[in-house]
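All protein chains of the complex are present and in place, except for one that has been dropped.
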Amino acid sequence: MKLRELTALELGAVIKKGEVCVREAVQAALDAVAAQDGALNAFITVAGERALCRADKLQAGVKDAQSPLYGVPMAIKDNICTRGVRTTCASKILGDFTPPYDAAVVEQLADAGAVSLGKLNMDEFAMGSTSETSYYGPVKNPWDLARAPGGSSGGAAAAVAAGMGWYAIGSDTGGSIRQPAAHCGVTGMKPTYGTVSRYGLIAYASSLDQIGPLCRDAADCAAVLDVLMGHDCRDATSLPGLDSDWNGSGPRADYGHLLERLTGDVRGMRIGLPAQCFGDGLDGAVRAAVLGAAQVLKGRGAEIVELSFPVLEYAVPAYYIIAAAEASSNLSRFDGVKYGWRAEEYDGLADLYRKTRTQGFGREVKRRILLGTFVLSSGYYDAYYKKALQAKAVIKDAFDRAFEGCDLLLTPVTPSPAPRLGDSLGDPLSMYLGDIYTVSVNLAGLPALSMPCGLDAEGMPIGAQLIAPHFGEGAALSAAHAFQLDTDWHRRAPKGGEAP
Amino acid sequence: MIDMELADYIARLSQLELEEGEKRAMTAELERIVAYMDVLNRLDTQGVEPMSHVFPVKNVLREDAAQPSWDRGELLAGSPGGDGEAFLAPKAVE
Partner (left out) sequence: MTWETVIGLETHVELATKTKIFCSCTTEFGGAPNTHCCPVCTGMPGTLPVLNKKVLEFAVKAGLALNCAITRHSRFDRKNYFYPDLPKAYQISQLYLPIARDGAVDIRTGPGDKTIRIHELHMEEDAGKLVHDPWLNQTRADYNRCGVPLIEIVTEPDFRTADEVIAYLEKLKETLAYLGVSDCKMQEGSLRCDVNLSVRPQGSLELGTRTEMKNLSSFKAIARAIQYEARRQIELIEEGGRVAQETRRWDENKDASFAMRSKEEAQDYRYFPEPDLPPIELDPDCVDALRAAQPELAEEKRARYQADYGLSDYNCRMITSDQALAALFEGLVALGAPPRQGANWIMGEVLGALSQHAMEPKDMALTAPTLARLIALVGEGKLNRNTAVKVFEAVFDTDGDVDAYVRAHGLEQVNDGALVREVCARVLEANPQSVSDYRGGKEKAFGFLVGQAMGELKGRADPQAVNQALRALLE
């Protein structure tokens, strides 16, 4: 049996049947890491011994396993805290930080019988769209080692694409799951804000950050989300379940049924194509592939509607103002006093702060801290930060109106396929503008996924984005599943990605 | 909008040092980014309430019940220069 070719659910099923033992699966994944990660640099920390030990422990419980993902090897982005395993955020400043606690999602995954292979490379503090800003070196795209895998969850996308684990856990603040998923030909989803606990996710922009899966296909995403999603009383922004006796007021979510309700039935579903998402600046191959996806869905009974989304151009500036502002505050705690790296030489307290932060952070992180400090500083708050919060309200309102006329939105994930390494670093503004199709989703707290829908002339993957209203994960996953029943883009693997 | 003086000010607030050459480049980049942000001025937001939280979730509260605190050693394990009892910093003036 070629384990590499199985999805996470298929692997889970053969483990459950006893046809494959957990250790075999882990060993296969570790072999893939050993063979490829020297070139890809998708992992910051490989916890091989730990994974094998865990595999043996889990094997004993296979018969009683409840989760369809029991025993399936996976990996975790390095901004999610893991007790006893260093968690660096791909930064020098957290180079030796070993959290004394597990993130909520790490506990949930452990309960479901997941085996973690280690921690995945990313843009430093999740700030970037190429995974090149990591202190631990850039991640390479398994489809073309001269290209970036996208970011910030570039290590996660590259690992899944290359068969180094069957799924990965990433985080998405402005497209950090969907964009690398698109560039690496995997399926990734950012769920509704508040449906996955952020406890233990090292914050970049707290009001936008959300954890989610990167997988081989939509069904795997549904299964992983069933594990990740749920109420957590340690995160005050976590939304309660329908049956919760939670004391606050606000919307509630229906957790845990994504996989069982994954029908692939899109008959009568109205799928909207926002005109502004197919305008200038969009690569021809990407346009063709995404519109092709619309036709596939139409073929399965969906109705395609065209609509206008006039506020798209405000999404990038609003996003970068809000994200930078929150980041400037969230990253202030890294000062060399309590944990992490401390500058070797300094003269007094202020100098310790400045030297540690100046030498400990990379350039993109510093740029965003400065930008965020600026938009919050006295005299500029109203013109920038407050204005951005108003734009956020306008954008959320525009989505509400769009969803009156359709059930899902279909858009490109990125204007063009994966960039060559180094191309984006010199021009931050154009890198920011590349996030145009993904950031508005985070501003409005919506769920959205990215699914492979084609290859360009050079053989690089293209992604299509499905955006759903709040709590519409099921609809988006069903549409993606329907698409994947009729296509095989999600089954294509990069040439270098064959496990031995 | 963003000149060297303002760059100095925000760097000081951020506890970051910018060397002369780096400061020039960073100031220019920030200036370009901030100039681009002015796109927002085209958006009419008269009467729009700034949205700090995307969901109308309110009053998320916990009961006032104590849990055991953590082992001090674990909390201090990663602190640079810590002595196992307290976090240590250079003398805080005042």
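A and B label the chains in the order they appear, each numbered from 1.
Here, a residue touches a chain if its C-beta (ideal position, glycine included) is under 8 Å from a C-beta of that chain, and two chains touch if they have at least 3 such contacts.
Just so it is clear, the structure is predicted and the values come from calculations on it, not from any experiment.
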Among the chains present, which touch the one that was left out?
A, B
Which one touches the absent chain: A:V22, A:L258 or A:V337?
A:V337
One chain is left out of this view; which of A:P73, A:G200 or A:G434 touches it in the full complex?
A:G200
Can you work out which residue in A:T237, A:T358, A:Q465 or A:Q484 touches the chain that's missing from view?
A:T237
Touch rule applied to subunit A and the missing chain gives residues 80-81, 87, 89, 94, 97, 99-101, 103, 198-203, 205-207, 233-237, 247-250, 325-326, 328-329, 332-335, 337-339, 349, 353, 373, 376-378, 381, 385
If the hidden chain were put back, which residues of subunit B would touch it?
9, 12-13, 15, 52-53, 55, 57-67, 69-70, 72, 75-76, 81, 83, 85-92, 94
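Throughout what follows, only the chains that are shown with their structure count from here on.
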Using the touch definition from the top, list the residues of subunit B that touch subunit A in their complex.
2, 6-7, 9-11, 13-17, 26, 29-30, 32-34, 36-41, 43, 45, 48-62, 70, 74-75, 77-81, 87-93
Residue numbers of subunit A touching subunit B in their complex, please.
96-98, 100, 193-194, 207, 233, 236-237, 239, 246-251, 311, 313-314, 317-318, 320-321, 328, 332, 335-342, 346, 348-355, 357-358, 361, 366-367, 369-371, 373-374, 377, 384, 386-394, 396, 428-429, 432, 443-445, 470
